[in-house]
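One structure is given below, encoded as structure tokens.
A single protein chain has been removed from this complex, and every other one stays in its place.
Chains here go by letter, A, B and C, matching the order in which they are written, and residues are numbered from 1 within each.
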Amino acid sequence: MFAATAIRGDAFEIPPTMRAWVLGGPDELALIEKPVPDPGRCEVLVRVDAVAICATDLEIIKHGLPAMVEGRPPFNKQFTIGHEYMGTIVKLGPSVDEFRIGDRIAVEIHAGCGRCPRCREGMYTSCLNYGFPSKGHRANGFTTDGGFAEYAVNNVNTLVHVPDEMPDEEATLIVTAGTAMYGLDVLGGLIASEGVVVTGPGPIGLMGVAIAKALGADPVILTGTRDRRLEIGRTLGADAVVNIRNEDPVAAVSRITGGKGVQYVLECSGAAAALDEAARMVTRGGRICLAAFPHEPVSVDLAYIVRNNIYVFGIRGEGKSATHRAAALMKQKRFDASLIHTHTFSLRELPTAIKYARERIEDAIKVVVKVH
Amino acid sequence: MFAATAIRGDAFEIPPTMRAWVLGGPDELALIEKPVPDPGRCEVLVRVDAVAICATDLEIIKHGLPAMVEGRPPFNKQFTIGHEYMGTIVKLGPSVDEFRIGDRIAVEIHAGCGRCPRCREGMYTSCLNYGFPSKGHRANGFTTDGGFAEYAVNNVNTLVHVPDEMPDEEATLIVTAGTAMYGLDVLGGLIASEGVVVTGPGPIGLMGVAIAKALGADPVILTGTRDRRLEIGRTLGADAVVNIRNEDPVAAVSRITGGKGVQYVLECSGAAAALDEAARMVTRGGRICLAAFPHEPVSVDLAYIVRNNIYVFGIRGEGKSATHRAAALMKQKRFDASLIHTHTFSLRELPTAIKYARERIEDAIKVVVKVH
Amino acid sequence: MFAATAIRGDAFEIPPTMRAWVLGGPDELALIEKPVPDPGRCEVLVRVDAVAICATDLEIIKHGLPAMVEGRPPFNKQFTIGHEYMGTIVKLGPSVDEFRIGDRIAVEIHAGCGRCPRCREGMYTSCLNYGFPSKGHRANGFTTDGGFAEYAVNNVNTLVHVPDEMPDEEATLIVTAGTAMYGLDVLGGLIASEGVVVTGPGPIGLMGVAIAKALGADPVILTGTRDRRLEIGRTLGADAVVNIRNEDPVAAVSRITGGKGVQYVLECSGAAAALDEAARMVTRGGRICLAAFPHEPVSVDLAYIVRNNIYVFGIRGEGKSATHRAAALMKQKRFDASLIHTHTFSLRELPTAIKYARERIEDAIKVVVKVH
Partner (left out) sequence: MFAATAIRGDAFEIPPTMRAWVLGGPDELALIEKPVPDPGRCEVLVRVDAVAICATDLEIIKHGLPAMVEGRPPFNKQFTIGHEYMGTIVKLGPSVDEFRIGDRIAVEIHAGCGRCPRCREGMYTSCLNYGFPSKGHRANGFTTDGGFAEYAVNNVNTLVHVPDEMPDEEATLIVTAGTAMYGLDVLGGLIASEGVVVTGPGPIGLMGVAIAKALGADPVILTGTRDRRLEIGRTLGADAVVNIRNEDPVAAVSRITGGKGVQYVLECSGAAAALDEAARMVTRGGRICLAAFPHEPVSVDLAYIVRNNIYVFGIRGEGKSATHRAAALMKQKRFDASLIHTHTFSLRELPTAIKYARERIEDAIKVVVKVH
């Protein structure tokens, strides 16, 4: 393994090739030697220091890349997944002066094309050229090579500074926290003093709890099925937790809020009944952000949503620069994101890491692969 | 019938009692003599000149008042429905100087309580005291007496000036147009140059077409099942119409927009498949306003909504002062709302008027009852 | 002095008269005996427990009430000022069930009329009926009797719950913090990770520092002339402070931000050069909130503002329910507001309290009058 010198501003020695995991057929991953990519205009080369496994990674490994990717068969034996990575900038592409060699950074997933109407209005996660790298779009680990490798190229507009004192493992969680932050942003942003229910104590849900509380929401209520996860939610700031195996979640929210309900629900469970339940947790005029979804169509009581003037926001990823906001809160130690980091493996051990993540071995939440 | 003198500023002679239709049991309406109400603080007495029949009126006649109304059994034999009315101000309550005796006005449905958090943030149609007149909430014809009567009391904050040259019948359509305007407002408001699909050529849908075009949307596409209604939509400004009996609406929108899709859908059909279809009509990051709804829960592909970052806005009525905006466009003759007015009856003929509206006799769209 | 029993829900014994300070001629205050007012619809009677002195109080004492107040000569010998008060609810007006007897509350200044277009859109601090109590508008201590008295009446929509464990003195600061919060809200609300300069370490400025930091702004920079105040700012969360007697504030902000500037300035100094300087502190597209102002017209370089696409928001008070958000952060102990509370006096000692506040004796910041 190449051992980079850590002095900021200094040149790093960059090898011609690197180890990288690539996707073969469904559930086939291979560790191969690939050329280290070269950063283009507006890009940097990142030495990947750590990368976390996301549920979406597991989906891609099983089902291949999103069908929408330009000219790319799902299993092409060359593609490297992994979008929750952080690392050290080791080379700057032409025109880049926003960062210096040696800077530690985490990465947003999406670099929009910058030319379509959505990017032009700042909604780069909804880029109309999604899946077309030739048009300038990039979604790390989805449509362009990701982070389960020693090096990766990325756009400067997706980079977030990692403070010196933050461990690599914790920094991989910045993008997860950024997604939760984005969910709260689209709900309106001014959440202090308002009730927020987070449904589903997965990584995004738990970060949602932490951020909602850090921004002053009151009460923050977390619902889920596993007591241990709910306990972590409580440590991260939940004022109340509800194990829905024991209590109906709508009744519980009513009970906790004295019959009033909450203004906002951040839905992170993907459960079939989640939207109908969320609608009954909010007050008239309430808002719901869907950050997860059931894979099959589900029954929804739209009449209830219309009659109660409810807004429902589907979100994809971590837009509106929310990742910077999440990183700022983490830098200021407003919550301990590392509580959701449970396991660490080496790059070589990725298959084991995936197994832990997929089967939730030892109640794994965030499994991190330490690369350098 | 009391014949009011029409000179503005002059006093009107107000009789002690009036004729008013009241709701008995389901589908039972009776024309009785009731006391003319007296306007309180912030209120005026309106001589009802004309009132249109809305689909919601038909619902209430059949099923009774919304269950949410404070201390009010559904069929109490005293309640007068009717919310799409216009008339002439004949008496001012204490402190009212915003209007003068003799002013012609149309009315928004909702006067919020002004004291709950929703009203405090300007979302008065989502008033948390909905159905509690004792708290100051009023929804004409829903929770407080409405317009199928010779006189009605209303709050000053719900009144919209009707220009001298606008006929009474047309003025009853202001609140319908206001609902369509509100739907376009919540979608973002800046719709010029953007594609808008309106699904369902009922009164709100047709007004949605007219307003979307008046504000510069391009293209405006209307979908429906009845050619005659679609033709009216075309006259009101639709660039394209789609009869969904002949063509799949999603395919048609794709065809018309050259495969691009639209930014916005204003859903006015209440069809079971409408939301799923709307989601496939919009581009990534598109927005859908639900101004109608199926009465039973329906299957919705939430995964598609989340993956495509789609926002869905359920709306109830005509908030955000949209009615004023609609009235301004009508005053400026940006579209001919009277195209959707098809029939007129007298107050005594209300049962016939209802029959026309309910059974769509002679393809009735808006049936107006002329009171004075 | 009437000693109320503190048991929530119980009835309080309310005397027929009370002691209240009233405004005579300029700089003339008299402690008189007045009838205890009776709460009307939507109102409560508050036993004033504590009230802080605001710079605006000093203005009113000297110059009389705002000229805009309906039919009210500036010095009418009956008017009680004081808007930063908190207390205990001792009587509920008709229809009030939002609060219970015994609840501790702080008060927003402004209850809008609820009937004008501004109130209708949620901008109640810009009520077009400002100064017309007959239309339903209330600005405590400005246009309706305020808190330098044993009792005061207030609208339910202006009340904010005070948590049990928060001392009376600290609770008087909720509205000050609410004003700072509102200033940050109008700037956009999503301030985490963004640079914020607060100019002027008065009470609102210091609360602005605390809230900006609590919400994750980075860096938060405070400018001022008095080192002791700047030190308090640092304790409340400022990452950097600038004594403008020693360093040019624009140069200092450039130095601290590595030449980048900040996104937001919350201007609380009222200095003549403050807007021009603020414009040079923000990046292109930056935003400035004016929460203070120079009393005379000043020179402004508008060309700079236009060329750099800068937005300037003048704010009056504490709108958009910001006071609730501020109270939530204080309840959660995100910052220690009591750092700006420096002196306490009894109701009888108001003249001394005013002297301390006006002359900044012993570097007084917030002087609180403890009433009960």
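What we mean here is this: contacts are C-beta pairs under 8 Å (C-beta built on N, C-alpha and C of every residue); 3 or more make two chains touch, one makes a residue touch a chain.
It should be emphasised that the depicted structure is a prediction, and the values quoted were computed from it without experimental measurement.
Shown as candidates are B:L215, B:I305, B:A353 or B:V368; the residue that touches the absent chain is B:L215.
Touching the missing chain, out of A:T144, A:T199, A:S321 or A:T342, is residue A:S321. Here one chain is not drawn; of C:A30, C:A251, C:L302 or C:I361, the residue touching it is C:L302.
Annotation for subunit C: contacts to the undisplayed chain at residues 118, 123, 125-128, 130, 186, 275-276, 283-285, 290-303, 305-316, 319. Where subunit A meets the missing chain, the touching residues are 41-42, 95, 98, 112, 114-117, 119-124, 134-136, 155-157, 320-321. Although one chain is not displayed, subunit B still touches it through residues 181, 185, 189-190, 192-193, 213-218, 320-321, 324-329, 331-332, 334.
Please note the rule applied: only the chains that are shown with their structure count from here on.
For the pair subunit A and subunit B, the distance between mean C-alpha positions equals 42 Å. For this pair, subunit B with subunit C, the centres built from the Cα atoms lie 41 Å apart. Shown for subunit C are the residues in touch with two or more other chains, namely 320-321.
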